[in-house]
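The block underneath contains the structure these notes are about, expressed in structure tokens.
Every protein chain of the complex appears in place save one, which is left out.
Which chain is which? They are A and B, in the order written, and residues in each are numbered from 1.
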Amino acid sequence: MSEALVASQAAGTDISVPAGSGARQFWRRLRAQRAALVAAVVVALLVLVALAAPLLTAIEGQDPFTYHPSLIDSARGGVPTGSFGGITGGHWLGVEPQTGRDLFARLAYGARVSLGVALGATVVQVTIGVVIGVAAALGSRWVDQLLSRITDIIVAMPLMIMSLALLAIVPSSFPRPLLVALVIGLIAWGNIAKIVRAQTLTLKELDYVSAARLSGWGTWRIARRELLPGLAAPVITYAALLVPINISTEAALSFLGVGVKPPTPSWGQMLTAADVWYQAAPQYLLLPAGALFVTVLALTVLGDGIRTALDPRAASRLRIGTGRKREAKADASGKKVAVDASGKNFAADADSGRSTLDPSIKTIKSADANGVKDANGEKEDPA
Amino acid sequence: MRQPSIIARRVAVASVSLAVAAGAAACGPKDNDAKGSGGDSTPHKGGTLTVLNSQPQEDFDPARLYTSGGGNVPSLVFRTLTTRNRENGAAGAKVVPDLATDTGRPNKDATVWTYTLKKGLKYEDGTAITSADIKYGIERSFAAELSGGAPYLRDWLVGAADYQGPYKDKKGLSAIETPDSRTIVFHLNKPEGEFPYLATQTQFTPVPKAKDTGTKYEQHPISSGPYKVVSNQNDGETIVLERNTYWSTATDAERKAYPDKIDVKSGLDSSVINQRLSSSQGADAAAVTTDTNLGPAELAKVSGDKELAARVGTGHFGYTNYIAFNPTVAPFNNVKVRQAISYAIDRSSVVNAAGGSSLAEAATTFLPNQKSFGYDPYDLFPAGASGNAAKAKELLKEAGYPKGITVTLTHSNDKDFETSPEIATAIQDALKKAGITVKLQGLEINDYKDKIHSVKTEPGFFLAHWGADWPSGGPFLAPIFDGRQIVKDGANFNTGLLNDKSVNAEIDSINKLTNLDEAAKRWGALDKEIGEQALTVPLFHPVYKRLVGKDIKNVVISDWTGVLDISQVAVK
């Protein structure tokens, strides 16, 4: 199903339809998108392969660590002797040059590490980003200044360099995949914090939040009950983008020699080792590269789908600032009421956002200038 | 000690100070199997030689360089009292005169060495080279500003241990005398029969005091060799050398200097270098590399292509990769455990990890497998190609570990390197059969070096390597096994902490010999004797495969450096 269609119809159709349960509505919208469904299945499969790696390799009769010197030609640099990189019934995807280790087993176990590191790092980034972003938006001017400044510093620090330094400091006994996930997570949360802050500022001005505040709710209660649901769409969407970025970051760290350590396999490490082999043993490179491509593609499509399903009106909640404007415009066209799962009325007044350019809106927009540009800020470093 | 990388390194994530010092990693045709593919293989003068390197020549100051035999690119600009013989294979492991008329005249107990300069030696500006300039060149290598060279001068010259160089101490080194402008005399604090080898190092390059600009000297070092520096940009990344018209073959029998111009381009990725050499487009047809070898993947590709294979040379350099034990750490304090591991090791796994049988030769001796080192092919704990698990288990049982043993192997996290996780992982696999479970402890390169070279923090079981400062057993065995070279509060290389009176005495005794062939035999015997203690498990000696551009002629690779000698290369 074309997302463009959803988007182009969103303002008119969806809101006019009285919504059912939020979760049910979400699933309904997600199911309506075939591409997103396929992507979801692919992602599920990848996760399944990662989780079931020991089982799958047991079926194959291999493990990712055993050397098979008899399957490689030592005199020719250790290139696999069999055809197509040594593919046989016993080695479904052939063997690794130089060691003869089973490639299927390494790919499957590599999925655990790569997806695990990427997801772990994303969780850390999202957690820090949401906490800092919400706190900055809701806190006093000084809290906002302090947190925003810290965020600026984090964004301006070169990710690779700090990773190199940090990974050298921590003792080698610390579990490496966890460490890599933590380091990426702890260094690269600046952009998501900016996005969350901008989005929170937007939400804060919405009537239902103002109303809650007027009725004397505490800041944290407002944050928990009113803001977090509104943040879900942009955060989930951005997180879907972060996972592949984090996979590439892990690969880049491996390339620089500070990633996950052998013999633990990871896709990034396989790519790093395999790139020079692309002429002599192409499948060695194509396997992890293909796996990574499928993952990124699936996550991207799924991310689009989730975004559309969560918030069909603003097809891109990443562009928070304009989101606020569009929302107001959409409402201006006369459709007034939408009821979410918990029955809260969050109708926005038609004119509040559009015609009265009050100072708060201006501030928000300027904040967005920071928020918007972050769609892939971190990706720079793996370049 | 040089560290040529085995496998071409992808990123400069490594021990840069050493890698730079090498300026030589290695390879070339030992059997002269690489010849220019052109019909006429006679070398002619002229043309431009391109050098494609991965490591920039960051240090181009003769005081700061740590090279074997004067280095490669540096040796085009710097002449030294003696130099390495520029011939293929084992003949190249000989020391020959360079600026001096001979390789040195020792006194009776080899504590005083006298050299006479050839007549008519000139710098690039036409001024005469004097013995005082050589003395000054050595003195400035003692300055803290110009650190980086080998430790021998400081250790050997009388009263040099505390000397701080000519910038702080105007009096100079009294251990070096220059009775006239062509004579120079060195006074050593103990007999050193291998002094002629030391005199090949770039610290023996003449530096005119008036032209010394301290730390800036490397931007334009004054040439005494066949080429002078025309430009040196980006800290040695691109260097252009042109003929030094005051240099003459009449005073230099070693350097052929065929090309008119030499273009050094570095900072390149090693796989790109090999790709460029194999494509040989444009200027790359007349290109060589002095620091990049063929990696296993490239070897796999090249070996299937006749034209390319004909352009690959094979080189050997005195170098050993080994596992080191710290015998003060349990369970390695038990010689039976050390022996068990020596028996258990499956060297074929390790050789494969190092690039396969074409890029590494299994080692059972600590000394490199070359005649000039006094190589004696002993195998004290025969493990065969794939390990002797039964014998290892038996020894472990005797040592009190009937159910096998778990040990931790410390290695560096640098990839594509001799102490890399890949080699460590292979060792993990190589000891498995014998019931030895290996846990890996990977350290970042700087951390790793600090730890293994400090007596206080040295781990019990770790990957190590050693390369020759010159092709002899002396600089190979003494730093590692001489008990008096244990450094308690600094960088220590005697990692086995061996302080054996008879070993120390034998080292002193061999150092007195000025007959280097006789000395070599004694070093070989000493190596075997030390080997009995199983303080190391020799793993492999690297072999270097080097590709050259299609127009390159007169490829000469000596066993001294294992590197294609660019002073011999012709492009026409």
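We adopt the following convention: contacts are C-beta pairs under 8 Å (C-beta built on N, C-alpha and C of every residue); 3 or more make two chains touch, one makes a residue touch a chain.
Everything below uses one rule, namely that contacts and distances are computed from a predicted model.
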item	value
Chain left out of the displayed complex - its UniProt protein name, from "Bacillithiol biosynthesis deacetylase BshB2", "NADH-quinone oxidoreductase subunit H", "ABC transporter permease" or "4Fe-4S dicluster domain-containing protein"	"ABC transporter permease"
Residue in contact with the excluded chain [from B:493, B:540 or B:560]	B:493
Selected residue (touches chain absent from view) among A:147, A:271 or A:287	A:271
Hidden partner interface residues of chain A, rising order	2-4, 7-11, 149, 152-153, 155-162, 164-166, 168-169, 244-245, 248, 251-252, 255-256, 268, 271-272, 275-276, 278-279, 285, 289, 292-293, 295-297, 300, 314-316, 318-319, 322, 326, 329, 333, 357, 359, 362-363, 365-367, 369-370, 372-377, 379-383
In chain B, positions touching the absent partner	1, 10-18, 21, 58-59, 66, 140, 143-151, 154, 161-162, 164-165, 167, 212-216, 233-235, 237, 265, 267-269, 271-272, 275-276, 278-279, 281-282, 284, 443-447, 449-450, 453, 479, 487, 489-491, 493
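Following the convention adopted for this analysis, only the chains that are shown with their structure count from here on.
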item	value
Mean-CA-position distance for chain B and chain A (Å)	48
Of all residues in chain A, those that touch chain B in their complex	65-67, 69, 72-79, 97-100, 167-168, 172-173, 255-258, 261-263, 272, 275-277, 279-281
Residues of chain B defined as touching chain A within the complex	10-11, 13, 271, 295-301, 303, 348-349, 351-353, 355-359, 386, 413-415, 421-422, 424-426, 428-429, 440-444, 446-447
